[in-house]
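With one protein chain withheld, the remaining protein chains of the complex are depicted in position.
Right after this comes subunit A.
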């Protein structure tokens, strides 16, 4: 079946493979087999069943081919090596045993690669993640391009899984125990130059510029040429695979050889994981367990532990939730409104405050010319300084050079007047949250902008249609709700009114995507989606404070439930004045459902100057330079004034009182058509408000926890506290019929 020597050398293309392969093929160059991967159905390569089967086939042929001495593994997709294993493959399994079997098959395949008598060189350009990295580290040698797109990493932990194809066993040997834990527990991406320093890759190749072919095409060719040289070098012993160990390495190896030291490391790492995850995420612990099994009880136990733990994790609700978020995030990175008629090249931002400057910062570095306008020189320079600082921090972290920083800043214009607005394709206003001011601004702006220009308003609670009421062309008015700090928060909530045109929406989404945002598009209404969900929860938090729950205790209970920031701290971060403002507005709009805590508490705090972090005092006292914070002793008087008699409430009840109001409001947004679907609801809650990722968002939470159980709890609270705990109709429907689920 196998072709003879000569044939394989002459027929460099894949004519000799009887069933046409679509994902993996190889050609022989001199005595090196160049194995090329390309998934024709996708932009990225994944280790799908098809890919794996063809890979095994090709690998067998290469091994059997006497003309081949070594092999190069490369992707013919520009900018992607292997992005990971195919998640659908895991999701198609029904039992943990099935997943364990998948893992063991992967382990077997990579074990064969590792033991291959013919050296295999992995030539990496673009993402080499998850299963892709496990494949690469099973190879004998790795060459990677220095391209910004080339990243290596094990992101499985972010999906609630572990590297299940030998990763937990090979990585500690390759980069050391601490390095391996760092990679696997954080799941962070490692750039090529760092990977070289860590010992993850052996050689680096520079990306090439224009030549006689396009840069991308030629860079891959060049990478292949260098990898072939390496493969030949290994065969004729010019390149040694056993690296000379440096003094530091020897010392480190010696230290790691001491069992006591290793035990200490496991202990420290476990403690750190517990502190960070509050024990809500099982994957990091299973990673530690698998690494430990391999190091302490030998490879057989290690690989078995890895496969079994992988199977167990795949069946957890946490993994299910995280994978759901991953899919949701991918979906929210697409523009479902199509390509806008004209791209936004000139963007003007009104108001150089925290938000305005933040929006400017995430826009200038995307090649969009940005105008930042304020009314005062002081305000403007503060905003420009914020943008500069944001970019300069990147320079300090060496993600951009100081030249790139200055080059980027060159496309930011700061000004006090409306000059140049006749060229603007979009204006985003981020002025003070006051309807009258917004009306004045929209009129001023509409007098100077061209007809095609979109007017976007960045507000967290004012209904867009009220703002648009002052516009002479409401079809061009849209809401763009950014989250603070803009450069860190991934979410952008876009709000459309029934008059907003589809092209306006498409344009706003396109700009948001350029800014690197995850986007949900929601309907108009007081508080839209995110603010509306947060407000009842904060109202309940205020009530709890009135009942005498200490802010620190309140924070501990919320973070213990999985929120990244505690409720009291969150109120300080948002700003007590903003919270008071929103609570009052939404209270008027929605009535008693938004009751619970007394708005007067917040108002009194504002009167006393406790506006949260920005004023140095809120629920806590903030001392610059100090990380720890103490409870503000002066709020006790305020709380004393509005004190409520506590009903005996367990810690768990406190948590569910907060969460059930959040979830109920989210479901109501879906019921009222504010939300397009549960996916966007989950993404908005997790990425914008910090809803516990391990629960996957309010809708996933209802599915997992059970609508009936939640309704039961809420009815109990309703009896005690009042109608703000009344479950909405949609939630009741789901409680009645357990087959009804938000996520299939």
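Operating definition for what follows: contacts are C-beta pairs under 8 Å (C-beta built on N, C-alpha and C of every residue); 3 or more make two chains touch, one makes a residue touch a chain; residues count from 1.
In this section, contacts and distances are computed from a predicted model.
S.K.: One chain isn't displayed here; going by UniProt, is it "Signal peptidase complex catalytic subunit SEC11", "Defective in cullin neddylation protein", "GPI-anchor transamidase" or "Trifunctional enzyme subunit beta, mitochondrial"?
M.R.: "Trifunctional enzyme subunit beta, mitochondrial"
S.K.: Have a look at A:144, A:208 or A:668 and name the one touching the chain we're not showing.
M.R.: For the chain that is not drawn, the touching residue is A:208.
S.K.: With the full complex in mind, choose from A:95, A:401, A:592 or A:723 the residue touching the hidden chain.
M.R.: A:401
S.K.: Since one chain isn't shown, list which residues of subunit A touch it in the complete complex.
M.R.: Counting over the whole complex, subunit A touches the hidden chain at residues 203, 205-206, 208-213, 215, 218, 222, 226, 229, 401, 403, 407.
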